[in-house]
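Worksheet: the structure to be examined is printed underneath.
Shown here: the complex without one of its protein chains, the others still in place.
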Amino acid sequence: MSGPDPAILDTLCAATAEHARPAEAGDEVDGIAPVFVAAPGSTAEAADVMRIAADHELVVVVRGSGTKLGWGQRPAKADLVVDTGRMDRVVEHRSGDLVVHVDAGLRLATLQDRLSPAGQRLAADPVVPPGAADAGTVGGLIATAASGPLRFSHGAVRDLLIGITVVRADGVVAKAGGKVVKNVAGYDLGKLFAGSWGTLGLVTEAVFRLHPRPVVSRWVVVPVDSTGVAYERLRRVLHAQLVPSAVELDRPAGATGTLAVLVEGIPQGVTGRVEKFLELLGDGAEPCDAAPAWWGRAPWQRGDVALRLTHRITGLPALLNALDEQARRHGVPVSARGSAGVGLLYAAVPGVAEPAVIAELVQVLRDRSATWGGDVVVLDAPPEVKAALDPWGPVRGVSLMRRVKDQFDPEHRLAPGRFAGGI
Amino acid sequence: MTTYEPRDVRPGIAALAERLRAALGPDSVIDDHQRLRTYECDGLAHYKVTPALAVLARDTAAVVETVRACAEAAVPFVARGSGTGLSGGALPRADGVLIVTSRMRHIIEIDRENQRAVVEPGVINLDVSRAAKPEGYYYAPDPSSQQVCSIGGNVAENSGGAHCLKYGFTTNHVTGITFVTADGEAVRLGGKAPDPTGYDLLGAIVGSEGTLGIATEVTVRLTRLPEAVRTLLAAFPSTDDAGAAVSDIIGAGVVPAAIEMMDALAIEAAEAAVHCDYPGGAGAVLIVELDGPADEVERQFEEVERHCRTRRAFEIRIAKDDVERALFWKGRKSAFAAVGRISPDYIVQDGVIPRTALPEVLHRMTELSRSSGVRVANVFHAGDGNLHPLVLFDDAVPGEAERAEEVSGAILDLCIEYGGSITGEHGVGSDKARYMPRMFTEADLDTMQLVRCAFDPAGLANPGKVFPTPRLCGEVPGRHKGAHPLQEAGIAEVF
Partner (left out) sequence: MSEPAFDDHHPPSAALVGDCVHCGFCLPTCPTYTLWGEEMDSPRGRIYLMEIGLGGEPMTPEMVQHFDACLGCMACVTACPSGVQYDKLIEATRAQVERRHHRPARDRLMRRAIFGVFPYAKRLHALRGPLRAYQATGLSRWLRHGRLLRRTFPALAALESLAPELEPYEQVPEQSAAQGAKRGTVGLLLGCVQREFFPGVNAATARVLTAEGFDVIAPAGQGCCGALSVHNGREEEAQSFARKLIDTFEATGVERVVVNAAGCGSAMKEYADLLAGDPAYAERARGFAEGVRDITEFLVEQGSVATRHPLPVMIAYHDACHLGHAQAIRTQPRALLREIPDLLLREIAEAELCCGSAGIYNILQPEAAGELGDRKARNVLATGAPLVVTANPGCLMQLAASAERLGAQLKVAHTVEILDASIRGLAADAVGRSRSGA
C-alpha cells in the first residue's frame, strides 16, 4: 500500500472517536514504516478497527508503549499500527478476591500503583529494556511473555493470567477464562496468546490473579567468581527450604558475577531467613535492604544484540561456559543476567560486532544447546544482524504452530513473519 | 460436505482390531463385549457408552500406532487413564476406540537437580510424590483422588486440588510432554527448561480434555518439601462464620497452602465413612493448612487461629503429627464417595464463584434446597471459591433424579450469575458441554474451537466433549489467500 487511503483513514477515525491518523516518523516498527496508526479506546472500538483492517486487507502490528516493539523478527510488512494507549482502565479490582480486570493498554507501573493501597501486587516484573522508563503495558507483557525475577516464585505471565479478551483478525471479539482463579471451562486461550507476539489476535483486556504485597523485602548477595561457584551457590539456594522469591545471577563481561536472592514476607520470618541464607551462601554473602542496581533490568544496551537463553537448571555451567568460550573466540564481551533458578538468562553482545560473527556465535550456541537443554533466541538486534540470522532458531512443534496461526489468522495479516518459524 | 458428526464405522472396527492386535499383541486389544462394558463409564457413572474397542497401550509407539490406525479409518478415539474423572471426559464412543493408559505407569526419572520428574501418563499422581519424597521433593497438584488418578488424566483435565490455592494447578507444573497428535504423530513439546520457543502449545493442551491429542510422557515440576506444615481444624456454628473467617485470613495477606470447608451434611457423611472424628455439632468445619519456613508458618498460624476464634470457632484442633494431619484430610478427601453413606444417589457438582460471594451464594443454595426439597451437602475449596455441592437423591423415587438435576443446574447458574465458572477442576466433559453457552458467547466457543481445528481438523480426538456444538473446521474465518496451507501440505482437505 502506498500513501494513506483517505477513505480508510476516515473509517478508522470514525471507529476510534477520531483517534486514527496517518503514520509519521517514530511510528516505525523495527524499521518498517506503517501507513496508519489507530488508537481504539475500548474492545468494541478495537473490534471495529480490526474489521476495517480485514475489509481492506491491512497488515496489523499492535503497539503498547513500544518498549519491546523491536523484539522478534522484523515483520514482513505493517500497514496499520494499533496503539493500545487509550485502553488504559483498571476495569475492576476485586481486592477481596485478589483479582484485577484491566485493559491491555494500561501501564504495568500504573497498575501496581493502583493495587498498592490494597496491599496487593501483580507478581510480574518483566525485565526493563534499556532506555525504557518502565516495563511497558499489560498487553506488551502478555504478547511477549516477558518475565523478571519474580518468575521464580510466581511463575510467568501465563500463570497469572486468568481471563483474556481478544479481537480476532476478522474483528470478532472473544474471551476465554474468567474472573475466578480456578476455572477449567473451555480452552485456556490466555496461555496461547501469552507469548504470541501479536500474531494471533489483539489482546484488549486481561484478568489477573493478584498476590499480597510482602511486608518486607530484603536481598542477600554473594559474589561468584566462576561458573562452578555460581552453580554451586545456586544449588544451595534451590535445595534449601527457605523459599526465596527470586534468585538472580548477574555476570557482567569480564567481571566477577553476583548471585542475588530476594527474601520477602513478614519481618518475623524474613530476618531469620536472611540469616540462614547468609550462613548458607558463606563467605562474602551480604544482606541488602535494596535491590542491586542491575536487578530486573535487561543486561543489554540500546543497539546491542539481546539474547534469551533457556536452560535446565543443571545446564547452567555448560551454558555459561559456552558463552565464555564464544566471547573469547570472537573477542566480544558477552554479559549474562537473569533467573538462573528458573533456567532463563538474558545475554548481551555488543551490536558493533560483525553480523556474520554474531550469526556464527548464535549458530554455535544453538548447535550446543542440547547440552544445557534450552533454546537460544535473539530477542533484539540491529537490522543487519536480524537479516543475517533466524532470530528464533529451530522450533519444536512448528507445524502445529503454523496450523494454529492459520486458524486464527488465515490471511497472515497479524505481524507476519515476526514470530518463530516465520509465523 | 464432511462434518464432525460421528460416522457409523462399526464395520471397520473388526479390521482395526486385527491390525492393532497384530501390531501391539493380543493382550493389548480388548473386543470382548463384557470386558468392554467395564469401560463404559469413568468416575461419572450415569453416562455409559460401550466402546467399540479398547486398546491398553504400553508405550508411546502403541499410542501412535493406534491413533494412526484410527485416523486412517476415520474412527474417533477417546483417551482414558484411571477412569476417575467426574465430568465424563473419558466417556467412550460407541463407534470409537478407547485408548487406555493404565499400563503406561513407569516413573521414568526423578531428577532432583533439575526439580523435575518424567513420567508416563498412567502413573498415579500420588506415586510421583512418593517417589520424589526421599529426595526432599513432591508433586504439588493434589486432586482429592490423587491416590488413584493418573497424571495423563490430570494433564487432560488441568486438575487442581486443595493445595492449588497456593501452588497452582497442573498447567503450572507441567513443563514438557510427548504428545500424540490426532493424526498419529508424536511431538515433543517443552522439556526441563522453561519457555520453549514458539506458541505455548503446552498451555493449550493442558486442560483440553483429550480433544487435541494424547500425552504419552509428561515432565512435571517437583516442589521442595516445606520446612514446616501446620494444619488446623476449626469448627464453626455455621458456614457464614467459617466463610467470614476465610475472608479475614485472606484479607490479612496470609496465603495458606489450603483452606477447605465442609458443611454439616458433608461432615456427617465423612464421619460415617472414615470416622474422622470431627467436632460434634459443627455447622461447618474449616481445614486450614500453612506451609513454608518454620518461623513464618508459626507466626501466621497464630494469626489464622485468632481469625477463627474471632469468627466464633468453638473448637480448634491442631494436628500434632502427620497421623493426625492425615486424619483431618481423610474426612475431606473421601467426602465425595462418602456421601454414598448418607444417600443412595448423588450428583457431585463443581462450580466456582468469586470467594467474596460465598456467603450470599450459600444462602441462595440453602434457599434452593429448601424450595426444591432436595438436600445439598457442601464441600469446597474455600480459598479459591471452588464449590462442590453434593446434590442428594434417591433414584428409586420417581422424579427425584430430575429434581436433583434441576437443582444441580440451578447451582451452576448461580455460579455464572456471580461471575464464576461452571467448572473449577472436574472439567466440562460430557456432562457440562450443554452449560458452556451460558458462560461463553458463540464467538468465544467458536474461537476456542479454532485451536481444535488446528490440532484435529477431522474431529477424531474425544469428539462430543467440552463443546456443545462442534465447529466445522472448513469454516475458517476471513478469507484464504490461495490454497490453505494445510491443504498444500496434504494434511487436510478443504471441506
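Just so it is clear, A and B label the chains in written order, and each chain counts residues from 1 on its own.
Here, contacts are C-beta pairs under 8 Å (C-beta built on N, C-alpha and C of every residue); 3 or more make two chains touch, one makes a residue touch a chain.
Keep in mind the model is a prediction, meaning the values are calculated, not measured.
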Touched by the hidden chain, restricted to displayed chains: B
From B:140, B:338, B:453 or B:466, residue that would touch the chain that is not displayed: B:338
Candidates B:37, B:309 or B:363 - the one touching the absent chain: B:37
Where the unshown chain meets chain B, residue by residue: 30, 32, 34-35, 37-45, 56, 82-84, 100, 102-103, 105, 122, 124, 145, 147-149, 272-274, 334, 336-338, 340-341, 344
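Note that in this section only the chains that are shown with their structure count from here on.
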Touch list for chain A against partner chain B, complex: 54, 94, 96-99, 119, 145, 155-156, 158-159, 166, 168-170, 172-176, 178-192, 194-196, 200, 211-213, 215, 235, 238-243, 265-266, 268-269, 272-273, 308, 310-315, 342-344, 372-375, 377, 392-404, 406-412, 419-421, 423
Chain A partner contacts - residues on chain B that touch it in the complex: 112-116, 136, 157-158, 160, 164, 168-169, 171-172, 181, 187-189, 191-204, 206-208, 224-227, 247, 250-251, 253-255, 292-293, 295-296, 299-300, 352-356, 381, 384-386, 419-428, 432, 436, 439-441, 443-448, 450-455, 466, 476-481, 484-486, 489, 491
